[in-house]
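Below is one structure, written out as structure tokens, with a few remarks after it.
Yeah, one chain of the complex is gone here, protein chain that is, but the others are all in their spots.
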Amino acid sequence: MTAPPLTPVAPAARPVTAPDPAPKGRARRRDRKDRDTISVEWVKLELMRTAYATRGGLLSKRDPRVVIWWYLLFAVVPWFTHSVTVLASLFVLAAVAVLVSRVGPLVLGLFVIGLLAEGFYLLVAAAIFGGGTESIVALAELTLKLGTISMASMAAFVSLDPEKLSDALLSLRAPALLSFAVSYGYRMLPMLMEEFHTIIDGHRLRSAPLPSKGFLGWRVVVRLGTTVVQAFYPMMLNTAKRTRTTVEALETKGFTFAAENDAGRRIRLAYLKVRLGDVVFLAVSALLVAGAFWLGTQFPVLD
Amino acid sequence: MSDTSTTSTPTPGASPSGTSTDAGRTRPERTRPTSPGRLRRAPNELTSAQKLMVFVFSMTLFGLANIVTEVLPEITIGPVEISVSYLVFVPVVMVSLFHPLYAALGAPLGEIVFVDLLMGDFSGIGEIEGYVQLFLGLYVAGCLVRDPRNRRQLAVAAIVAVLIDKFLSATVDIAKVLVGIDPDSLGEADGLVQGFIALEAIDLLVALVVTGILFGALPAMWLAPRLYGKIEPLMGMEPRDPANPPTLGGRRAAPFILLAVALTLLAALFAFVEQLDEFNGREDGVSTWGAFEPEFLEEYGTGFLWVSVAAVVAVLVVAVLVTRAVVRRRGADR
Partner (left out) sequence: MTPVPAAPASEVPAIEVEDLWFRYPGAADDTLRGVDLRIEQGDFVAVVGGNGSGKTTLCKTFNGLVPHFWSGDLVGSVRILGEDTQDLTVAALSHRIGYVYQDFAAQLVRPTVRDEVTFAPVNFGLDDWSERADTALAALDITELADRFTWQLSGGQQHLTALASVMALRPRVIVVDEPVAELDPARATEIYERLAQLNREGTTVVVIEHHAEFVARYARSVVLMADGAPRWHLPVADALARTSDLDDAGIPAPQVVAVARALEQDGPVPLTVPDAARWLDERGHRPARARQAPTGPAPTGQAPAGQVPATTRPRGQGEAAVAARLSGVVHGYRSVSGAWNPVLDGLDLTLREGERVALVGSNGAGKSTLLRLLTGLKVPRSGDVVVGGTNTKTVSASQLSDQVCYLYQRPEQMFVKDSVRADVGYFPVDRKRSGADELVERVLDRVRLAELADRDGRLLSGGQQRRATLAIGLAMQPALLLLDEPTSSLDVRSRDDVIEMLAALAEHIRCVVVATHDMHLVAEWADRVIVLDGGRIIEDTDPATLFSRPGVLTRARLVPPQVAQLGATIGMLPPPLSVAELLARLAPNLPDAHLPDAHLPDAHRTRTDAR
């Protein structure tokens, strides 16, 4: 549960809920402009984008279970080898997969920067602790491994609609709660964001404006932090009421019935079909991976 | 059902009394039958619906909290990122107020679903590790709180939750490096491992201060006492009774927790055994078997195969047992 660098957009670039900096005492004052600030709209847009997965790409047309198997292939295989040649080949394969999956440039850019930066910091740290050139080789190996796996997940999941993904997991016998959670999230997220935003707005309007930003804007940061924390008090109470209704409704709609009864699951997953194209796709991927290993035996590098 | 004695039932509406006298007043004074009602339950036993409710509630709110985290600014100083990993006070308050097991099961799923899946940031198997780590942290934290009005207990709970989660994830990361690097070069690459450990240690420390204290202990101490006794009735539940707190060794939960902890420790142990294996040059040792399990990373690592195995097993076991318990309870209810 670390902050992943694969954020599809850079939300951190928009400190949405920041209280208005008080212009008091400032000679130059710029008029406020309406920006598409935080949030509710942003979240809705993101959701729609994820939902409609308009990017297309190679993997989005495949059966979601095949995509998961494909991902697992690339997530497992790198751990079998220490050969830099094999790892580099796999890395290239994964990179190609990322490109044909039309992963957005922003996501890709963040990923590359993250990978390089981490490698650099590690090298510095290693140097401090007296690591030699061997460290660089070891680091390269590690970076290739983790990079391959990371790109495989990007290629697999960026173009996969979450509902399809959760259906695939359901068919692989994941708990039904997971698939419920996904659709419930879809349903609730915009509402929740809207409500949270409203509460934050309430705080903005009713609290006193900050006298000044403070050193490095620390007052702004403190205000933001305390406001967010305080906003959860009403948020929790409001959500509690709603959850009660939701769970009652789930009960009447046979959600728990379905947990004990397989018929519903069968109907829901009936649309999942592995076609010839899926088999060919998996076979080709497997062949390419095998090819990488063959390459490793032909051109061993530093092994 | 067959004994529908419809004929004898006087329906108040069926005989409008015609005059303007209140039909209600002519209704004979009634007293409650003295026989005890059916379907009584022990007061602090949750129904399966209430468990589901706690789960969904916790999931929803922590999911929201994570979206909010996404828009909070972060400061990066070189390799050290001073940011809020997550607003841990939200799930800590949940596990303090409600049944810790179901609240702790729900919260990490909220992050996976709301942030990772819906925002297109799903990272495969790494999610499962994250789930188990945070679940363990929260569950233990929830069991430490006997009285949600006691600020000291809340502070300890928040810090413990972050400690367990971050410590497990650091262990996993380090183990991953040990496994991922060719044992031949590992000998010389000692500095790399040490450097890695140092970075992880700094991360842990920062997370402890920022996430654990600033956005964990302090807000939880403020929030939980305010919600105590107010939020539970909204969901049709009794507030937590300080005299009868949840225990880690709760009947159903204890085995899962022990199992999960044992598996995690086992996983870490295996990582080192594997290292030894490879140092000894045994190709068919435990290590190759271990390599069967998939692994994945999101950035620099939340994962390592053995912990993944452990995680998958633990999650499956928990899921199966919980479902079964719920089903059994449901059967008993009828």
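The chains carry the letters A and B, assigned in the order they are written, with residues numbered from 1 in each.
The criterion applied here is as follows: a residue touches a chain if its C-beta (ideal position, glycine included) is under 8 Å from a C-beta of that chain, and two chains touch if they have at least 3 such contacts.
What you see is a predicted model; the values in this text were computed from it and never measured.
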Of A:Asp63, A:Glu118, A:Glu141 or A:Glu195, the residue in touch with the unshown chain: A:Glu195
Chain not shown: contacting residue from A:Gly254, A:Gly277 or A:Gly291: A:Gly254
Subunit A, residues in touch with the chain not shown (by the definition above): 19-23, 29, 31-34, 36, 41, 44-45, 48-49, 51, 163, 180, 183-184, 186-187, 190-191, 195, 198-199, 201-209, 230-231, 233-234, 237-238, 241-243, 245-246, 248-258, 261-264, 266-268
Interface with the undisplayed chain - residues on subunit B: 1, 4, 6, 9-16, 20, 22-24, 27, 30, 32-33, 35-41, 43, 47, 49, 226, 230, 236, 238, 333-334
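The criterion applied here is as follows: only the chains that are shown with their structure count from here on.
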Subunit A-facing residues of subunit B, complex: 48-49, 52-53, 55-57, 59-61, 63-65, 67-68, 70-74, 78-79, 81, 83, 85-87, 89-90, 93, 108-111, 113-114, 116-126, 130, 133-134, 165, 169, 177, 179-192, 194-196, 198-199, 214-215, 219, 222-223, 226-227, 230-231, 234-236, 291-302, 305, 319, 323, 326-327, 330
Subunit B contact footprint on subunit A (complex, rising order): 1-8, 11-12, 14-18, 38-39, 43, 46-47, 49-50, 71-72, 75-76, 78-80, 82, 114-115, 117-118, 121-122, 124-132, 134-135, 137-139, 141-142, 145-146, 149-150, 152-153, 156-158, 162, 165-166, 175, 177-178, 181-182, 184-186, 188-189, 192-193, 196, 221, 224-225, 228-229, 232-233, 235-237, 239-241, 243-244, 246-248, 250-251, 256, 259-260, 303
